[in-house]
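To start, I am sharing the structure in question, which I have written as structure tokens.
For this view, one protein chain was removed and the others were kept in their places.
Lettered A and B in written order, each chain numbered from 1.
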Amino acid sequence: MIHSLPRSLLTRAASGAYVASFFAFLFLPLIVVAVFAFNDANYPAPPWRGFTADWFIGGVGRVGLFADRPLLASLGTSAIVAAWVTVLSVAVGAANAFLLERVRFRGKSLLALAMLAPLVIPGVILGISILAFASRLAQFADDFIGVELEFLRPGLPLVVIGQFSYIVSIATLMIAARLKRFDTTLEEAALNLGASRAGVLRTITLPYLQPALVGAGAIAFLMSFENFNTTLMLVGSDPPLTVMMYGRMREGASPVLNAVSLFLMIASALLALALLQRPDARQD
Amino acid sequence: MPDLDLEVDRVSKRYGAHLAVDDLSLAVGRGSFFSILGPSGCGKTTLLRLIAGFLEPDSGDVRIGGRSMRGVLPNRRPVNMVFQHLALFPMMSVGENVGYGLARRGAAQPLIRERVATMLKRVGLPGAEGKRIDQLSGGQKHRVAIARSLVLEPTLLLLDEPLGALDLKLREHMKIELKQLQADFGTTFVYITHDQSEALVLSDHVAVMSAGRFEQVGTPQELYYQPRTPFVAGFVGANNRLTGAAARADGHFVELESAQGLTVQARPSGPIAAGDVVEAFVRPEVVSLAHDAAELAPMQRFVGRVESLLFDGANSAVLLRELRTGTEFRVALPQTGEFADLREGEQVAFGFDPQRAVCFEVTRT
Partner (left out) sequence: MTATASADLAAPRTRLALFLLFAPALIWLLGLIVLPHVDLAALSLRARVAPRTYEFSFANYRTFIDEPLYWHTFVRTAAMSIIATACTLLIAFPTAWYIVKIARGQAKSMLLVLCLIPFWVSETVRTLGWMILLRESGVVPHFLVALGITAQPVELLYHDATILVGLVYTSLLFMIVPLANALESLDDALIEAAYDLGGNAWSILRQIVIPHAAPGIAAGSIVVFMLTLGNYLTPTLLGGKNSLWFTEQIYAQFITRFNWEQGAAFGFLLLMLSTAIVWLGLAVSGQRFGDVMRRA
């Protein structure tokens, strides 16, 4: 049952085998993707035809990742979108956290609940509702004011807005959880020692919140980078990476996709490592 | 009045229907150690926060160093505070904690470093600048909290029950250390506590507070030997308390008759007339024991049976039950070791000088 109770050899073997196969199941798809990034064939499928780096640097009749301009462009698009979503989510999430933890007003519990609602709205529906509402606003502006509001048409600004609309809920949760544990007498002590209100925020409160801000930022960046459902509904002419990959996977994959996937895996692993190394960051 | 560092002038603070501080005045002389002693909920924390500026009084004024603090924000007051749980900044080193206030004043780094080093040396933590807060022991944290405030050379240092969270042994030690620090720096300390022993040991003057008002302000000796209200008599030090009616009374003594029929004589505090409802207090160490009642003359004398023995080293006492009425008395055992062999159930005579017991009229409020 638990580690402190006697377990028969058979139970031990069975539970060990179960967990081993669970992790095999978990990692199999990733390993396959990584391995076939180096297979010397035009199609990511067995049998193994030898090692090649063509799918990164290019080869005879083959376009490698580093020369695949549309793919690289989509990678850049994803990074720009994710950067915007991160900045907006952390900033608004922090403001929300202060609102929930520091201000007393009527209807606060209702507002707190409303802030969680985006997490239970399917991403596709978030996407279409924002798409429809934005185009109604654009139509309205066009009809009555005579201005063409380009950013309300499908495109990257809408993608940023769509992703932000639910990622900010997660950022709010993470930052508010840490702010809740903050001992406000630290702020009083700082005031008592002569700090101004802005000084207290800068030298005491924000440094205390920093792990949560960084953590929320990393999660926001990652969720934005990975987002597909909401993005698909709002995307315009320049697709982010997930949408680009989806399109190519439907057409029949080339190992370049494996190459870019491997790149993503390494990048996320590095990001994860960097975050886990930080002391204090894991408690959220 | 140039020598007053703190004057509280008829200050009131109300929370809804609850009057936390009730038209209270107080003056603290330069360089003294002043304690405010009271049970939790008596308003002492509110008073401290009014002085620090975390609260604004509804009426009245707080003057620090002769200057009115009305409308002065907490970060502009020449007052520093040691918080109940110290509120050391966990994300900063010891040096950064102590230098925090100087840095906020815009002092230059070399100056801050020098002042912090000097300060840490004075509180007995030389070279501790680089340590993290969680590497310090409980006593060291206290010293850092005090150093962090005193480095700013405040007119007034407020201390909000800072020893409350410590274990007994460390608390005893920190009491002595705190008194030495105060004498060494000469800064005016205003200390709030619910622990009468802290207040008595540390202070030049103590104010006993109850329900938003001061019951009595005086030296520890005055509070102990000449309590002016039943509350002070009951709160400061251990006391035997007897209630009843004044059977006889003149300006110098009262004879109290309790409901159980016990008659005791005591010194009156304030005017008391025969027939008044009164309360008398007799300290355990005022009561003498004797195997033979005759030894106790000319004191008033009683005979009691030993109920239980409360051995606590120098503070040992015995609980007696007066034979005739069953009234319980706590009596200190003499330091000489005499009566150390008392047994439960034994009979013993006891008595006390009426002038060393005090009697108050019970005022109904």
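Definition applied: contacts are C-beta pairs under 8 Å (C-beta built on N, C-alpha and C of every residue); 3 or more make two chains touch, one makes a residue touch a chain.
On a predicted model such as this, the values are computed, not experimentally measured, just so you know.
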Checklist line | Options A:52, A:196, A:210 or A:268, residue touching the unrepresented chain | finding: A:268
Item checked: Candidates A:71, A:85, A:115 or A:209 - the one touching the absent chain -> A:115
Item checked: Touching residues on chain A - with respect to the absent chain -> 1-5, 15, 18-19, 22-23, 25-33, 36, 43-47, 91-92, 95-96, 98-99, 102-104, 109, 111-125, 128-133, 136, 161, 164-165, 168, 173, 177, 184-185, 187-188, 191, 222, 225-226, 228-229, 232-233, 241-242, 245-246, 249-250, 253, 257-258, 261, 264-265, 268-269, 271-272, 276
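The definition used in the following text is that only the chains that are shown with their structure count from here on.
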Next item on the list: Give, as an integer number of Å, the spacing between the C-alpha centres of chain B and chain A.
Entry: 58
Margin query: Quick check on the complex: what are the chain B residues that touch chain A?
Written below: 52, 54, 73-76, 79-81, 83-85, 87-91, 100-101, 104-105, 148-149, 152
Notebook entry, point to check: Of all residues in chain A, which touch chain B in the complex?
Noted result: 183, 185-186, 188-196, 199, 203-204, 207-208
